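All protein chains but one are shown in place.
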Amino acid sequence: MKAILLEQFGIEHLQLRDIPVPAMGENEVLVKTTAVALEYHDSIVVENTIPFGIPLPHIPVSQGVGVVEDVGSKVTRWKKGDRVMIPFIARWEAGKNTPYHDQLRTGFSRSGVLAEYSVQPENTLVRTPNNISDEEAAPLPVGGLTVWAILAEQANIRAGQSILIQGTGGVSLFALQVAKIFGLKVIATTSSQEKMKRLKDLGADEVINYKAFPQWSNEVKRLNGGIGVDVTLDVAGTDTIEQSILSVKQHGFVGLIGLLTGTKLTIDLIPLITNYVRLQAYSVGNAQQLAELVNAIEKNNIKPVIDSVYAIGEVQDAFHRLKSGKAFGKIVLSF
Amino acid sequence: MKAILLEQFGIEHLQLRDIPVPAMGENEVLVKTTAVALEYHDSIVVENTIPFGIPLPHIPVSQGVGVVEDVGSKVTRWKKGDRVMIPFIARWEAGKNTPYHDQLRTGFSRSGVLAEYSVQPENTLVRTPNNISDEEAAPLPVGGLTVWAILAEQANIRAGQSILIQGTGGVSLFALQVAKIFGLKVIATTSSQEKMKRLKDLGADEVINYKAFPQWSNEVKRLNGGIGVDVTLDVAGTDTIEQSILSVKQHGFVGLIGLLTGTKLTIDLIPLITNYVRLQAYSVGNAQQLAELVNAIEKNNIKPVIDSVYAIGEVQDAFHRLKSGKAFGKIVLSF
Amino acid sequence: MKAILLEQFGIEHLQLRDIPVPAMGENEVLVKTTAVALEYHDSIVVENTIPFGIPLPHIPVSQGVGVVEDVGSKVTRWKKGDRVMIPFIARWEAGKNTPYHDQLRTGFSRSGVLAEYSVQPENTLVRTPNNISDEEAAPLPVGGLTVWAILAEQANIRAGQSILIQGTGGVSLFALQVAKIFGLKVIATTSSQEKMKRLKDLGADEVINYKAFPQWSNEVKRLNGGIGVDVTLDVAGTDTIEQSILSVKQHGFVGLIGLLTGTKLTIDLIPLITNYVRLQAYSVGNAQQLAELVNAIEKNNIKPVIDSVYAIGEVQDAFHRLKSGKAFGKIVLSF
Partner (left out) sequence: MKAILLEQFGIEHLQLRDIPVPAMGENEVLVKTTAVALEYHDSIVVENTIPFGIPLPHIPVSQGVGVVEDVGSKVTRWKKGDRVMIPFIARWEAGKNTPYHDQLRTGFSRSGVLAEYSVQPENTLVRTPNNISDEEAAPLPVGGLTVWAILAEQANIRAGQSILIQGTGGVSLFALQVAKIFGLKVIATTSSQEKMKRLKDLGADEVINYKAFPQWSNEVKRLNGGIGVDVTLDVAGTDTIEQSILSVKQHGFVGLIGLLTGTKLTIDLIPLITNYVRLQAYSVGNAQQLAELVNAIEKNNIKPVIDSVYAIGEVQDAFHRLKSGKAFGKIVLSF
């Protein structure tokens, strides 16, 4: 089968190779990949910017969707032809993950999805939403699921609350879409006039040009009746954490899910304690949560925002697009 | 001031009288009533069907809204002219209520809102939503708040879940509206062809004629992919509880908030235990929850459904309408 | 291997037979049974009192513990000699169960533990606590886990709260022990003078003779400063539900986990709604919860109370003891 094999770190070393189709166990499913989507951490892995100790050669990329090609002898939940989403933490069906579950992370400690076929456990595959294409569904297993788990469960968002969405990456745009279907007021930030309009089209109630307001937490409060928002998701780390914390109200929730501008946070305790702020770091959730997200997407007809779709042979272009920071939504590769 | 005074139990004894305006304390507010709304329990009080031991004469009715007329010497949160909603449990600002809080229940142990003026505590008044009229807001302090507290907090509803709404009383219709803004799938029941259409107009995804399907839990499952719904609110008690329980899925939630057909429930333990069902009895919530509901109403432009508006002199007609069971939405009295 | 095979329903048909050792899959573990414990529902299955549609011949009994004898080719978590507890819902590792998980219930839809060996999935086995014997651990996978899941998670018990424990069956005694390590005040009931003393020895703060007080909810309140308890677990159903509901305070929690006196509940809505009572039906939890319970048992050195231990050849005697209702704690069978 065809696969993108990383034999040395670096985008230029992402090369198409021909390798054997992996063997399937009794409780496993062979999935034919149809579409995959990139996250920022995929570029960290490919370029080894943060050394995760991944042995080479390696098939990168953490999330994707496909179609069931074959099933193991004891599998009862899936049959050939089913559209499925591939798990990131392959053993994590429900509840809390542990080091045991985390041993198998797609695109890290186990092979990623940039391959024609992969073998997946029966119990952590989740059906793809009926109302969207495979390309639209590709960013759900990591980016979409992270947003869902942190907003619906950890932040426990409710109609009438307010949320601050930071920037126009795929994760932030999906957070905006999820917040809208829960009935929240959405304030978004961007640095581009053109993206302001696209954010409003997606349902943002207010948009702040963060370049015009370097202390944008003040603007957030001004647009929210003088008080901070209930929730924000910080996706950039170093450069944004201070304003993120100042943007929430008492008992506010700051999700820590990204590190676009760096991993070192400098934080002042006084506003944190005075305001009883919760900083909640989070990453991808489990299969049971992803199944709940499928229902939410179908019922409310959410279409994840796709920036661009590349063919598998254009994989290096896709990673360059990812690193440019210019994407409005997700970068997808189609098989 | 004018007030409806019950000197003997019975709808025919609801009579307009002239009585003194009540005196205001340091931390209290004098509210001029503008609109009130009836709940089923108001008819129980007026007719003394269930003996609550209320001394006569009594000013009945539990919920209403008004305008601040004057404030006590220590009041800082309100000023003349503010639109406010009157609390049902007058001392219950937040958290859980206790027997101490419950000593003062509007329309039960303390005077109700069928009077031109009333005195209310500063800390449990809540501002009326900006986007709706006083008549539309009148059913929020009891019916609206009960729905909000049980759905948003107890049942913890989320987008993608499903809910069964029973009948077309004001409480059920408000539950439908709240469920829609949280992104749920709504299945509703009614016995009238004409009301089926109105339910769909309000956003119901499916409507069941419960007369055509006496075992309507089967129909609920058929319309929900073969499994029960996540949540239902039982408003009728005796006649509906069995089907309510059979309508929910594993770990499902059955709210017990009404007793239209009787207060005696007969329940089979086997389906309850097999399905890990939660039966949650509930009544009105607190002022902090009502303030959250105001935000949800304004953000999502909810308009509570009003069946009919009566003048204060038509109070007996209003109660007859209430008892007819024919109302689609709330019955309101306007001052 | 030896197994107790039910070829016809009835305690007298519990017979020792010799049958083949079951075959093990890649992700499965062969467990040599060391001790099993009876629950009331086991006698319902054996006598077919409630027809669950179980095909004969059947190996009954839902819970037990053992030692790993062999592991499948892909198993990494267990090795020969490990002490393990056998799951009731064999596929339920964490989160919420679904009909898919429930397809395999030990002693119901799949073979029970009254056999020398059984095959279990790798991911739902849980290690046996270090501080107790296999006989003491035998009642944990069903009875112990049900108590833990409903008290620690659903009722969310906390130090300083109060709980009412009903009777001296194994489940109630384990609830008493769990409540004590969480710092609750415990009120217990019994009809026997001798058991009153044993309940106090186990840590009960107060004991009520329910025969002397048929309206025992009044006595509960008297012993609790005039108000109801925070939590009770109803284990008897028909005969106790009314007093259970009247025994809890506002926002109180009534667990529904047993049906000793019948499955038909008659309930009055008025006290339920006035007090915002939660009725929560529950049964056994998942493997992740059972692992938490193991930590709690080891840290606090809980010893489940064993009424009596029978040899496997005395299985009929064990069931007669179970049905007598005289047991103080659990009835165990040892291999």
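What to note about this one:
For clarity, chains are labelled A, B and C in written order, and residue numbers in each chain start from 1.
By definition in this document, contacts are C-beta pairs under 8 Å (C-beta built on N, C-alpha and C of every residue); 3 or more make two chains touch, one makes a residue touch a chain.
Quick caveat, the model's predicted, so the values are computed rather than measured.
Residue C:Ile181 is the one among C:Ile181, C:Leu223 or C:Leu260 that touches the chain missing from this view. Residue in contact with the omitted chain (choice from A:Asn131, A:Ser192 or A:Ser283): A:Ser283.
Considering the whole complex, the residue from A:Asn131, A:Asn275 or A:Gln316 that touches the absent chain is A:Asn275. Residue C:Ala152 is the one among C:Met1, C:Ala152, C:Leu223 or C:Leu260 that touches the chain missing from this view. As for the chain not pictured, it touches chain B at residues 25-27, 74, 77, 91, 93-96, 100, 123, 286, 288. Residues 152, 156, 158-161, 178, 181-185, 292-300 of chain C touch the missing chain (whole complex, contact as defined above). Residue positions on chain A in contact with the hidden chain: 50, 96-99, 102, 227, 237, 250-251, 256-257, 259, 263-270, 272-283, in rising order.
Convention: only the chains that are shown with their structure count from here on.
Taken as a graph of touching chains, this assembly is fully connected, with contact between every pair of chains. Copies chain B and chain C of the same sequence differ by a rotation of 180 degrees once their CA atoms are superposed, given in steps of 5.
Averaging Cα coordinates per chain places chain A and chain B 40 Å apart. Shared contact sites, meaning residues of chain C that touch two or more other chains, fall at 96.
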